[in-house]
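Just passing along the structure, written as structure tokens.
All protein chains but one are shown in place.
Labels for the chains are A, B and C, by order of writing; each one numbers its residues from 1.
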Amino acid sequence: MTQNDLQVFSQIESEVRSYCRGFPTVFTKAKGHKMWDEAGKEYIDFFSGAGALNYGHNDEHMQEKLIDYIKDNGITHSLDMASTAKRTFLEKFKQVILEPRDLDYKIMFPGPTGTNTVESALKLARKVTGRTNVISFTNGFHGMTIGSLSVTGNETKRKGAGIPLHHAVTMPYDNFVGEERDTLDYLESFLENSGSGVELPAAMILETVQGEGGLNTARMEWLKKVDEICKQYGILLIIDDVQAGVGRTGTFFSFEPAGIKPDIVCLSKSLSGYGLPFAITLFRPELDIWSPGEHNGTFRGFNHAFVTATAALDYWEDPKFEKSIQDKAGIVEDFLRGLTQKYPALEGEVYGRGLMIGIKSAQEGLSAQIAEEAFNRGLIMETAGMDDEVFKLFPPINIAVEDLKEGLNILEDSIKSLVKKPVSNQ
Amino acid sequence: MTQNDLQVFSQIESEVRSYCRGFPTVFTKAKGHKMWDEAGKEYIDFFSGAGALNYGHNDEHMQEKLIDYIKDNGITHSLDMASTAKRTFLEKFKQVILEPRDLDYKIMFPGPTGTNTVESALKLARKVTGRTNVISFTNGFHGMTIGSLSVTGNETKRKGAGIPLHHAVTMPYDNFVGEERDTLDYLESFLENSGSGVELPAAMILETVQGEGGLNTARMEWLKKVDEICKQYGILLIIDDVQAGVGRTGTFFSFEPAGIKPDIVCLSKSLSGYGLPFAITLFRPELDIWSPGEHNGTFRGFNHAFVTATAALDYWEDPKFEKSIQDKAGIVEDFLRGLTQKYPALEGEVYGRGLMIGIKSAQEGLSAQIAEEAFNRGLIMETAGMDDEVFKLFPPINIAVEDLKEGLNILEDSIKSLVKKPVSNQ
Amino acid sequence: MTQNDLQVFSQIESEVRSYCRGFPTVFTKAKGHKMWDEAGKEYIDFFSGAGALNYGHNDEHMQEKLIDYIKDNGITHSLDMASTAKRTFLEKFKQVILEPRDLDYKIMFPGPTGTNTVESALKLARKVTGRTNVISFTNGFHGMTIGSLSVTGNETKRKGAGIPLHHAVTMPYDNFVGEERDTLDYLESFLENSGSGVELPAAMILETVQGEGGLNTARMEWLKKVDEICKQYGILLIIDDVQAGVGRTGTFFSFEPAGIKPDIVCLSKSLSGYGLPFAITLFRPELDIWSPGEHNGTFRGFNHAFVTATAALDYWEDPKFEKSIQDKAGIVEDFLRGLTQKYPALEGEVYGRGLMIGIKSAQEGLSAQIAEEAFNRGLIMETAGMDDEVFKLFPPINIAVEDLKEGLNILEDSIKSLVKKPVSNQ
Partner (left out) sequence: MTQNDLQVFSQIESEVRSYCRGFPTVFTKAKGHKMWDEAGKEYIDFFSGAGALNYGHNDEHMQEKLIDYIKDNGITHSLDMASTAKRTFLEKFKQVILEPRDLDYKIMFPGPTGTNTVESALKLARKVTGRTNVISFTNGFHGMTIGSLSVTGNETKRKGAGIPLHHAVTMPYDNFVGEERDTLDYLESFLENSGSGVELPAAMILETVQGEGGLNTARMEWLKKVDEICKQYGILLIIDDVQAGVGRTGTFFSFEPAGIKPDIVCLSKSLSGYGLPFAITLFRPELDIWSPGEHNGTFRGFNHAFVTATAALDYWEDPKFEKSIQDKAGIVEDFLRGLTQKYPALEGEVYGRGLMIGIKSAQEGLSAQIAEEAFNRGLIMETAGMDDEVFKLFPPINIAVEDLKEGLNILEDSIKSLVKKPVSNQ
């Protein structure tokens, strides 16, 4: 086997594989914000597993806890039986995350992935309200199973269902029809008017920043208004915080700055802290009308994830942690704004919030070229949006500032090499 | 915190939790076929994580490989990027499992759970055929997300969807309408007759033994006939081997004795060998018309699972391994048949195949009582069927014969204590 | 314009036109059991407007009443306002039809066609039970609008919907899987078993004789059993008597010989007696939970139809009328059985009941040839079944015996000319 040989993948793995095409090498080791391929080439990782590695790779503290647990024959797989590791997680999550934020939520283990938590949230909302319809938003992304896909906007993903998708109505996200239009006026008109053809929904589901949909970002006042409308009509508000949660935007939950308390919250991706499959669904105790086992699944009790997730919460016990993320977000945002000014040929606009941020380039194909160039130069970052028009930066939230800057410099070099001249030379 | 304190769970965890009610203790460690709770009580595990722990807990060989990998900062989470651990798994799975069985399949990583692989299989079948309908079978169980739930029979689970479930037609499984009736006659009548109201489906999906549905077992000739009907009508055959696969019935795939080669196979549960979330979807290369990324998901590239799954395949390199499972299955089956004769008050009938076997008792509630009694006596086993009328034995497939017998003895003691007298005394 | 010129139709009318292809002439006048085309050719009509002209064409008595009403400026169109003509119909229908049969039904005017009454019946059943699913039967035909099409078996018609059809489960009609099988065993298994994937339905809908589906006929004991199952499970029984009702099978309602009282009955076609668009939905008073206007439609109050329908009821005041239909049915059935024996080359079997009867020929295409030959010889009759394998006789139920025999003779002549020799010559 030659190093970085991709032949096995093209021979045996399905054509559905995707990221290995954009990052055509074979990775072998990773630590913190760095990854290495088989040839020993080092990469700075500003991709963070699409938001699943907010604490970087193989975090030392979690690694120790995990190895100790395994060595000790700690129970690995326990379905939804009680285990010591699970109890510890429950207690610590309540104490470190929920109580300080004055959030009184029950915790459900719906299966270990984002789409599991979304499906469980939709089921619960329908069960509680007795209604079938759910309002989703343009460019929302919630998962690949049929329930989650029904509330996802992306046309290609939807077609992949192979069946018409029902029980969902898509409404315009903030700024969908030009900035001067209040898209919630439109939504409210549909709810108010009993001839609108839109039934009162069980729930609205949305991301506060649309990670896959192109880093569209809802304003806090828009979120507040959504929350008010939901309360007014008795609609449950589901925040899908799978990608934007766990610190990615600068607070543990992405909706905290809006001052709202959603009825249901979906968490996954970085929740385990270590890249292990894990998800939870949070909801107001009054909504907890599930029958035992009404929603189940084999991997609801993956104790390795309980162990690392508990260790990850140590970060959040430090009051300075959130501030440090926000500071780094400020650095990145300033840097990106600078780029758009320095390189007008980018035709770039900064999108996103916190450390979930990028540039949308009006130059067709340019964002993808920049990502490719950056990869060649040892920086891994992803594109987003329907035409990959946005390149996005997801550095680890615990990255050191100097490491962050090193990555940003590679980014600028990549842009420079493609766009050639900064504005001052033109 | 008192040992075995379940209060935290009832306070914080959702009411949806289920197994912790039937096994009301807090587990902490596990090794091989044994588990221990916080109070130090030891249990023999004939439950095996509902089929997710076919090799028992914390298998020594896999444990070593996993710890080494973690210590070495092997990449943990890689989405669907190429990694060394993934390549090794692909190669070994092909060499140890597929090639010796003359199965030419592409391998897809659909997300790490059973419902992910089922949803991907349904999508692919619909995409390939351009048809929307899927035929499922009575008492089938395929998962909790909307696509999988649509092909699941269980009424309670279906109601949990909160929406009507479409695009699926349920047909009678083998022996559904009495043993003398050939249920495939019905199915064929519906396909043949163009006035039947049943459209030509994209696929049929079924389990060869219905793990959740009550250990109903399809005869090999029934499976062959299903395969023939599928070929005749151009319908894709999907075998959901999530629970019955990976050796549970005595061969790696449960369908091997029927001599059929399904178009699509779903695997998960014991695939990682170690209880780690992992699933793959296998299909004929001609069906691999996926567009890159058409189906995706965050935890498709969980390298810990690749590592342990690869190690688990070592078992299958030994030609005596399958035989040893079948031998133990014979022991259990004989023992269970013996019980039904010895304890006629059980009104029992043996159900299932291989080490996926149990007794259906016509005495209402008795099977649940037996499982409860066994738990108190230190044996963990589950009930199945719509009214929990079956108690089922899922011992590890690599259990030593003497350990197996120890568990069986506890089972008999439990029955004896409830049913009181064996037949010879009556 | 040449007589019988069909050019205008092929130029202006949509390709969807159908019967004018099988009967390629231009009809102009009709009286009783006779029709004439523009060239003056006379036909005996054993088609009766597919069951919409049970009393023949332009019945003298109804014609007089209708002309008088029109001349007198009787209100023609009244939506669902009260009118004298409507009140008279309501009273007489109750007195002549419902009361003597001990049927206590409310009467709804759902719009003037068969599919309107079926759609209203399905809506009401769903509203009353709060369930969405409906059980329909193989080869059932209930109409072309989406609700009715969902419970219709015919594949071509269903595909015409252009969308997947939901909320219906098709079960085997009597004799669907060979005569020795009790199809209701199958149905009951699905209802009994809560893992069957078939939800408890709002209703079952069926025809006692399947007019479009090939004259399949349910036995009276099968109908009784269906009724019992419905009662046992709290499922509403809808009899679609659109084609088989209004005397076609020898009694006013086709289900009378079974001694059952369906929860909901759909009537249309011959209800007006004169071929005027008209339909009613009958249901038990307890089911009448409609809100005013919840189902509406422009042509619910077509007073011409009230007038002729009232006049048509005069037939049913004569106690000998039903007997006379049954006698003629006996004549036709004997004649058809005779044909199957006399002409073994027909490979014929008699199908149907009452004056809704025909022969299914196992000779591919023969039934259609016989219908074509009969048309050329001046006898109009239709084929039915998925492959037009049945030719069916629908003479007017008030036809004189000698006229009936005249038509039967043309039929035999047609067969003779195609099959050549009766059995005695072979």
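Some notes on this structure:
Just so it is clear, a residue touches a chain if its C-beta (ideal position, glycine included) is under 8 Å from a C-beta of that chain, and two chains touch if they have at least 3 such contacts.
The model shown is predicted, which means the values in this text are computed figures rather than measured ones.
For the chain missing from the display, the contacting residue among A:I67, A:V198, A:I331 or A:A345 is A:V198, taking the whole complex into account.
Which of C:Y274, C:F335, C:Y351 or C:F394 touches the hidden chain is settled by the complete complex: it is C:Y274. Contact with the undisplayed chain is limited, among C:K41, C:K94, C:K224 or C:K405, to C:K94. Only one of A:N4, A:N154, A:Q326 or A:T340 touches the chain withheld from this view, namely A:N154. Mapped onto subunit B, the footprint of the missing chain covers residues 163-164.
The omitted chain makes contact with subunit C at the following residues, 1, 5-6, 8-9, 12-21, 23-31, 35, 38, 49-53, 57-58, 63, 66-67, 70-84, 86-87, 90-91, 94, 106-109, 111-116, 119-120, 122-123, 125-127, 132, 143-148, 150, 156-157, 160-164, 166-167, 202, 242, 268-269, 274-277, 281, 283, 288-299, 302, 304.
If you put the missing chain back, the residues of subunit A touching it would be 132-133, 136, 138-140, 151-156, 158, 164, 166-170, 172, 176-178, 181, 185-186, 189-190, 193-199, 213-214, 385-386.
What we mean here is this: only the chains that are shown with their structure count from here on.
Centroids built from CA atoms put subunit B at 31 Å from subunit A. Averaging Cα coordinates per chain places subunit B and subunit C 50 Å apart.
Rounded to whole angstrom units, the spacing between the C-alpha centres of subunit A and subunit C is 59.
Looking at subunit C, one finds that residues 164 touch two or more other chains.
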